[in-house]
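Written below as structure tokens is the structure these notes are about.
Right after this comes chain A.
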Amino acid sequence: MTEAARTDARPARTGAAPAVRLTAVSKDFGAVRAVDGAELALREGEFFSLLGPSGSGKTTLLRLIAGFERPTAGRIELAGRDVTALAPSRRDVHTVFQDYALFPHMTVEQNVAYALTVRGVRKPERLARAREALRTVRLDDYGPRRPAQLSGGQRQRVALARALIDDPGLLLLDEPLGALDLQLRQEMQRELTRIQRATGVTFLLVTHDQEEALTLSDRLAVLDRGRIAQIGPPLEIYDRPATAFVAGFVGTTNLLRDQAAVRVVGAPGTYSIRPERIRIAAPDSAPGPGERCVAGRITDIAHAGAHTRFVIRLDAGDDRLTVLRLNSAGLPDAARIGAAVHLLWNVNDAFAVPG
Partner candidate 1 sequence: MSCEPGARGRLAALLAPPLLWLVLAYLGSLAILLLSAFWTTDPFTSDVVRTWTTDNFRDILTTPVYRTVALRTLGIAVAVTLLDAVLALPMAFFMARVARGRLRRVLLVAVLTPLWAGYLVKAYAWRVMLGEHGIVNAALAPLGLRGPGYGATAVVIVLAYLWLPYMILPVYAALERLPAHQLEASADLGAGTVRTLRSVVAPAVRPAILAGSVFTFSLSLGDYLTVQIVGGRTQLLGNVIASQVTLDLPLAAALSAVPVALIVCYLAAVRRAGALDSL
Partner candidate 2 sequence: GSGGGGPDGGGAAEQKSVGKGEGRVDIIAWAGYAEDGSNDPKADWVHPFEKQTGCQVNTKIAGTSDEMVSLMKTGQYDTVSASGDATLRLIAAKDVVPVNTRLVPNYRDIFSGLKMRPFNSKDGKMYGIPHGRGANLLMYRTDKVSPAPDSWKAVFDGAAKYSGKVTAYDSPIYIADAALYLMKTRPGLGIKDPYALDGKQLAAAVALLKKQRQHIGEYWSDYQKEVTAFKGGDSVIGTTWQVIANTATAEKAPVKAVLPKEGATGWSDTWMVSAKAAHPNCAYKWLNWIVSPKVNAQVAEYFGEAPANARACKETADPRHCAVYHADDESYYRRVHFWTTPVPQCLDGRKGVTCTDYAEWTRAWTEIKG
């Protein structure tokens, strides 16, 4: 059973109907099943992420909710209302596209005010509200510019302001940070959190960056080839992955199967040990209580600033384990390539994963 079923059982945070509820939603493109029996319920005001590799159906799921695609099967509700057959323009949902899809011939202000313009809101009010929305995304002075005159991060914020202007019940974001470079990306992540908190709008963010999904979301769903593999809060997904796929995709991990599991963990099955849970010790050190100890040699050391990643080839079998170590102090002398070491971990840190 997936997390979705459990979520439905709990009352939503505000007591009202969920912001989005998908019931058995599937979408086929010819022979390709892009989304397969998705069950999902988003609480009012939460920051929810869809995480999954390329081609796993994230965008398709989003487009189904926005109404750009019609599901092959299943039912979509927004705030308790069945919208399965409703046109996008009649859904209380806005989208921030990956390429922003700003209208190039309109000024920033006109772009932002577009939702009001089509609703026939009068000009003074429109302008006032567009200015306010631009203030929210900290682009107060950019109203008269054209999108072409903005940087990538600024365009992204305009797209955000445009989608937020009439307080939609739900905001869909399809990899809005995908095109930005790392520095800008981190800055925009902070912005997103701030704006979501300030407006209280439900956010549904699509991303393939697991760190982004983990740090930003209240809850997230992991997609695997069109199916929802797991739904839950970040910590739960990271610490108790429901499948080997989730364990491997969210964070890096040491996955041990069959013989390797017997050799390293001491039992048959599939086990996952997170690299940060393993400790490197001198070759003479013995395991503490509840700890397991294996011997090996360091084959690779990658120093990446705050942390260092070691690859250790175990003496028994040809298994390799990755170990992560924070550079809180200088490296121990033992940690050189070729050095013999002992690896220690708490037996609880090696957890069995299904499949």
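Following the convention adopted for this analysis, contacts are C-beta pairs under 8 Å (C-beta built on N, C-alpha and C of every residue); 3 or more make two chains touch, one makes a residue touch a chain; residues count from 1.
On how the list was made: all candidates are chains of the complex that A comes from, given by their letters.
Computed from a prediction, not measured in an experiment: that's the story for all the values here.
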Complex partner of chain A (touching, any copy) among 1 or 2: 1
Contact set on chain A toward candidate 1 in their complex: 66-68, 87-90, 93-95, 97, 99, 101-103, 105-106, 114-115, 117-119, 162-163, 166
